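Note that this complex is displayed minus one protein chain, with the remaining chains in position.
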């Protein structure tokens, strides 16, 4: 009996978080993988990760066009509503035995709710973490809609269970993104230079003496501060004057502000030591990160892959506060001087040893195995009450 | 400073669960009430509760047309997606300071998510209870999207807090539906006969020697059993042959099956001792319930208002299992003989004393007062982590 | 080279208008038929024509859930918008070489626009007729979106060409509904009694001495008069006191008013000589019609199938004014006395000879043959200008 496992990918960064699980599912004899792409995952200007996935040998079973133009809060709500409606049609057609949703981006609530409402068991990857912003609400709401939980850390497992999920349904697998970090460490490519493989925009930099990598997303619950937040980072990078590789932000309420500022600065020639990329394969991204002197921004990559790779990371602002982190992370507020100083500290400290707080590099295999075999059910109750038949 | 409090009502039964709070909000000097109706609340064949609300003196600030035809699971998902998109537009226009969502019907996730994504503080009424079905998932997902919680029972407060909500934001107010039950007890109308006030369909019954009230909803996670479930109740009512007042079910996946069977039985003359109503004011519903020998079905009214009124209630099936209940409730499976026997027991036991497990009749005032004054925030984290700034 | 021909059916009456073409397409060696159902075609309480089609041996390639609850004008607009979005996804998936849309119901604009916007050649069946109401606007708007036209009458062909369509693309095929009428005439079933085959509601009537058939739809551009209009017919039928077979109206803005009134009258026992049906196969409908003394209402069946069958028809109101008609049709306003008198005249006149104004019974074959072979293009201009490359 082959199980139809439907994984919904809605954005570029989610692919890194699930890729090795997809690979293991594709090759699993008891699984038929149904890969669905939606939202920004099929949009050219957000890196069209669907194309990258096809390049990696995956077949797309369905596409859901759901992303509204405009970086507004109302747009995130409407896009999620549209996505929920579109994905319900997709599930009606594909009739999966289980649906998998990844992490906590706003539009993933569409995947989770559509599956739950269609009485399809839902598995959630990366529950139980604590951040801030709308992601926090979405992540835990998805946990309450989900029937199976594949978490990254011990603390995350504890928290998901404390929220009332039955322990038998909460599995610590680690994060599939760490699997890629492990592959990168195990297959070093000392000569890898991203400028040789991706166009991007900006000057041809000399990366041989080290460089910074910047990855900063708008914080949707602090949207009025979006401009000030990105300004602090831009000014710091200008002052640091180190060769810098900057990745365009995800699509989110607020991302147009960032894009606009970066374009304006480029027009004025103030970022001539910066090269911009929109997208890479997850592997190439990590090869790029691996040799960075420091990762700067507010992405969870600072806490996850960077910890495993030992890359020093400067985490700016509140977006990742309360998330578990290793020794490689230093914090700074959205303030130019603080950022400059903290980057200097990071660079001075140099690289760290491997920290497998978010996984040991076997998450994909574990998740695929569990998805192929664990009993599923949509019957669920808070575990607090006596006799609750959780499993 | 007047606060704009936006309450979204999406279905007939939700009105009873919020009516006294609406009244208190409307009269509160520090509150501007924005009443929004959506989904089945504006549909004629589901009782058009919007019209009843206007008859009660409330002004509708906006209407969201979101309910798809057809009693299918995919329809519940799509309607919720459409509702989310529609309500986001409503919130953009009304710019409320706080949004209030009631209970746990599937489409209320649209209200909760639209508010959360638009960075509007969200208050949830009736969190922390345990039932079954999709309501269970929706209820707790809404809790994780909400910033304020107004719960009905002590246990519900404990459970919401255990799920990681900060205690300072969880208030036990009781259920506003109990406020109406209190009014009904305090202003008895011994001569009230629903047949004098509402048309409905079916024969003119003699209610003077007592009667049954039936209120049974389809269970959306057991949709394949919908026909068998309603058949058991219909057959039991036929055998009991007591004067019976039957309320049409809510709109839900499965409700067409119920409606169809009831129509067929009526055609065949087998329900000539049954009068059907589609809708009543919450008060008249309770006046009708108050003098019933027994409430039969799977509605939470059996556990809530009936407990306060002391009306014996036969609860059928799993829909309310794990919910707190008082002495007035007896359980039976979806089985004709079991139902007949249990109704006999209920009738024999007679009415009970008042049980204020779900509230003491002051919930509406408490909720309005809190909504007018409690500090609001959209910044929220699981309370488990040290230093989490919950409040 | 096999052509993928995608036919979209959105309502019960549209099936009769296309059924023989579907059959011919299904059997055509150069055609792959893609049958899509949408809107009320998949809704139980509107006769679920999708189920009937499957019973007739057709395979459904896709379902589009698009019909909003509530019989409101805003609902027709929203349902059409939803349908347009849903059908675009369907077309993206099925990649048809040509899309076929039938007649002029409001939601068919969704089919037409979705196909046109996706650069898929569009064929329209039943253009060039004149009625009134929103159908009139929709029908001609669809003509302007369509690339091929299969019309029923000579006058319709002339009108479509006068609207600026190139004559080479406008084909008079007749209406497929007449094909069924021809089959019915050629295979008489003198013993056919609809009461033996369909449940419906109402008493078992004696049809042996003749009967009336009623088919009346709400007029969406006269929605405020909907109640008065149906009242006139109901009162006339009550006074005529002949055995009557009444078909529930289509889903449209206003249809709930009709349904409600019919239900109320039934409760009061004033329609005890009327049996109500929701749906039949197109063939059985015509067998039922064939032996009627008179068809009463405002359906185009009065002008089309009834003309071919020679059944006297009373056409009420403006819905069909300006449509071509044969000798079998008499007009009356929405007035009880006028309707009673006109029905008497119809009955007295008796049946007429065959009139093939709307087709000679070969439309389905012709349409299928043309769809399989005619050159297609999406390049189109008003034919009025010199040198316009219409074909």
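Letters are used for the chains, namely A, B and C, taken in the order the chains are written, and counting of residues starts over at 1 for each.
By definition in this document, a residue touches a chain if its C-beta (ideal position, glycine included) is under 8 Å from a C-beta of that chain, and two chains touch if they have at least 3 such contacts.
All of these numbers come straight from a predicted model, not from anything done at the bench.
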Displayed partners of the chain not shown (whole complex): A, B, C
Residue of C:60, C:94 or C:130 in touch with the missing chain, whole complex considered: C:130
Candidate in contact with the missing chain, chosen from A:94, A:185 or A:201: A:201
Candidate in contact with the missing chain, chosen from C:10, C:89, C:126 or C:306: C:89
Missing-partner contacts on chain B, residue numbers: 62-65, 86, 89, 92-93
Interface residues of chain C (partner: the chain not displayed): 73-74, 76-78, 80-89, 91-92, 106, 109-110, 113-114, 116-119, 130-132, 134, 136-138, 140-145, 158-159, 162-164, 220-221, 223, 322, 378-382, 384-385, 388
Contacts of chain A with the absent chain, listed as residue ranges: 40, 42-46, 65-72, 74-75, 78, 82, 201, 251, 256, 260, 263, 267
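We adopt the following convention: only the chains that are shown with their structure count from here on.
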Interface numbering overlap (same over half, different under half) for chain B and chain C: same
Chain whose Cα mean lies nearest the overall Cα mean: B
Longest centre-to-centre distance from chain A, chain (CA-based): C
Chain B and chain C: spacing of chain centres that average the CA atoms, whole Å: 41
Inter-centroid spacing, chain C versus chain A (mean Cα positions, whole Å): 52
Where chain B touches two or more other chains, by residue: 74, 78, 82
